[in-house]
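Once you've had a glance at the structure underneath, I'll fire off some questions.
What follows is an incomplete set of chains from the complex, kept in their original frame.
Chain nomenclature is as follows: A, B and C, assigned in order of appearance, with residue numbering initiated at 1 for each chain independently.
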Amino acid sequence: AGPAKPDVIRYANIPWFDPVYVADEKGWFAEEGLKIEWVGEISASQLVPAVAARSIDISNRMTPLILTARAGGAKLRIIAAGAQTTPELPHMKYLVSPQSPIRSIEDLRGKKVGINSFGACSEYVLKEYLRRNGLDKTINFVVVPDANQEQALAQGLIDVGVLHSPYYEKVVKTGAAREIFTDYAVDDGVPGMLPYFTHEDIIRTRPDVLRRFVKVLVRASDWTNKNHEEAGQIFARRRGLDLRYAGSWSYYEHGLVPNDKPVQWWIDYLVGEGQLPAGKEKARNVYTNEFNPYYKS
Amino acid sequence: MQGRILQVGVILGILALWEGLPQSGVINPNFLTPLSDVVATLWQLVVSGQLAQHAAISLQRIAYGLGVSILIGVPLGLGMGWWRTLEQAFDGPLQAGRQISAFALFPVFILFFGIGEVSKVVIVFWASVWPIILNTTAGVKGVDAVLVRAARSMNANGWTLLRKVVIPAAAPSIFTGIRLGGAYAFMVLVAAEMIGANAGLGFLVLNSQEVFRIPQMYAAIVALVIFGLALNRLLLGIERSATSWRQEAGA
Amino acid sequence: MSFVAPASPATTAPAPGSTSAAVSIRHLGKSYPARAGDAPFLALRDIDLEIHRGEFIVLLGPSGCGKSTLLHVIGGLVPAEGEVTVMGRAVAGPGFDRGIVFQDYALFPWRTVLDNVAFGLEIKRVPRRQREEIAQARLASVGLAGFEAHYPAQLSGGMKQRVAIARALAYDPDVLLMDEPFAALDAQTREILQGELLRIWRSTGKTVIFVTHSIDEAIFLATRVVVFTAQPGTIKRIVDVDLPAARDSGDLRSSPAFATLRGHLAALLAEEVGKAAERAYGRAAAAAAPSRGSARLWSRLRSLMAGAG
């Protein structure tokens, strides 16, 4: 790739923290002869279809959605691990209103829980946690978009909200809600990986572009781990987010090298739920490390 | 007769394209599921009883939402068509209101109506009431002044005049509004079932999208369309019997 | 037999406010709103008319002089300046005491013939059975028995007009306002209905105000004929008609009194149509050059007028 004509990657303005913003801000893509073409916002539910339809090149969403899309015939593959759930920086937080008597998983019996959609992390991780505590049959799930959950909690329309960043950052910082636990509670956050995926066509035709993209991504992730505050500010500026609520949201393992463990966790889970046929999907086929310069086999 | 043949031809043509294009690979079958697969999926939903469950709750929401639309929209439209004062008074807020997507107002809806059944019914109402108001108003304004004059000459006024002259004369227009409203009620079901739902045909569509079950998405859409068509048929039947003089008189 | 009265109604009518006045009109004027850049259109000016109970008044006048407008004003359908009282009460709107047969029929297209005729009775809250009986009888009396279930669009012009007549008769008001009710009927049906109308008028003592363009019809029916001037409509002359003997003997038309009256009314009208024609011609000259034909035509009228007068 010559400096004169950079390779273009079509990319959506993701509504949650993404190191791609940082790398773009710092000019690191240009250094690798890449150019991010921001196509605008695409609502979360359309990110997978948009990649599958080749409208954008790369995006990130939770593993179960990639697995069900593959089952539906979409030719998608994970090319890099994204953010991980840690106790301090989880993928999701489970929140209640400040006055709520709910303190732990046991108190959830018979309560109403708001999730942003069925069929993904919001539903499944909590369900798994509830099941392990024998409570899963008693819970009433309703769909409430993340943006409306604070209001639903405040009005007492739901008892528990399941929020992602940056929404949980805001409510926790403002004291509008109280955290009872996070998704780290399930298997130490293994299912909390937020991976990057692309279309098989791109893997076939533009491997070199992918390799350079992952390289920049890892650079930005590492930098984010060291500069959470500043990364948050960059994201907030890019998104037009109120700077007061900008913080650091994600932890990245150096190298962003995906492995079988989180993927297999989800395969097993979805097979158990009857959402995937047993034995058809192997973790190895879902991701590739071919383009990861940090992968050492 | 010719129309019938053409009608069947057009429908078969569309169905054939729907089956053929994805089957032949001209269009990615992952996105446009071939008709046969959609039918099979729909059948499974029927057999498993899931469809009945989703449809029941959605149809209830539509019945309430559209019902309220008619109960509010028709009288309001009649009033606004009849009394210039009333039209002047409410025209502004109503014109303003009907630009606003229920979507954009999610926070306000949640604030006032919560996330239960009420908010869904209100969203259906919000989408379907405008054509009913507007067409009723327009229908009343278009009533031949000569007929009103004749009725008034026989001392008909107020409610009687409305019931015996204005409503029958405006009926075709009012029904057009109600049928449009019905279509939008189905159209907005998807949005209505975006908050606080865990069942319903619109919910099924969205959820199928989210988990990329495209055949199920189409099956849910087909179910929506079938119920929508049934409602349209029903409304058309009521309209026909209410304005039978038009057919009889060959006008 | 004096059939020519002076134009002032005050002399032929009892004192104003008298209980015998069915309709009393004073200083009535009506103008239609101005069109852009134009003066308001004056349809009626300074009409004074006292109509007694049981009178049969015929309004005669050139086309467009305001006869229909006057009926609508009396019917309470159209606001106007001046004062109109019906049965001693000022007219503020329509009432059960007045019923109109409209020039353009104004039938309800979504109602069958029977239901059109029964409309007024519905408003009066007459029970269904009874009103259908009345409506059926009225339809029979205008020769439309058997057409009860038809819709107006399925009728001929004359049949529509008869439905409109039956509707007003069924409504049974004290004052019957009829706007050229027999214009679309063949001579025979017309005669039958004229007879029926006279019979009803005589046996019920109704007051009738009747617009026609037929001088013969006017003489046959009226107790008084009001002749209008061309636009703006004013009362040109009020002519008493008093030919009961000749009327009942059945050969009214051959009586010399009829011929005299006819000639007199024709002359009055010709004068007015002539004026209207002159005005129209004058306006046309201002707007654009009119065809030679029309100029010749309307000027011929003046000779016609001279002959009649």
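Keep in mind that, in the parts below, contacts are C-beta pairs under 8 Å (C-beta built on N, C-alpha and C of every residue); 3 or more make two chains touch, one makes a residue touch a chain.
Note that this is a predicted model, so its numbers are computed, not measured.
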Number of copies per protein chain type, counted over the whole file: A x1, B x2, C x2
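Everything that follows uses one rule, which is that only the chains that are shown with their structure count from here on.
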Category of the chain touch graph - line, ring, star, complete, other: line
Middle chain, criterion being Cα centroid separation: B
Most widely separated chain from subunit C, with each centre as the mean of CA atoms: A
Whole-Å separation of chain centres (CA-atom averages), subunit B against subunit C: 50
CA centroid of subunit A to CA centroid of subunit B, Å: 37
CA centroid of subunit A to CA centroid of subunit C, Å: 86
Multi-partner residues of subunit C (at least 2 other chains): none
Multi-partner residues of subunit A (at least 2 other chains): none
Complex contact set, residues of subunit A against subunit B: 45-46, 48-49, 52-53, 64-65, 68-69, 71-74, 114, 117-120, 140-145, 147-148, 151-152, 155, 157-158, 275
Residues of subunit B touching subunit C in the complex: 146-147, 149-157, 160, 164-165, 168-169, 171, 243, 245-246, 248-251
Subunit B residues touching subunit A - in the complex, by the definition given at the top: 28-31, 106-107, 110-111, 114-116, 193-198, 203, 206-207, 209-215
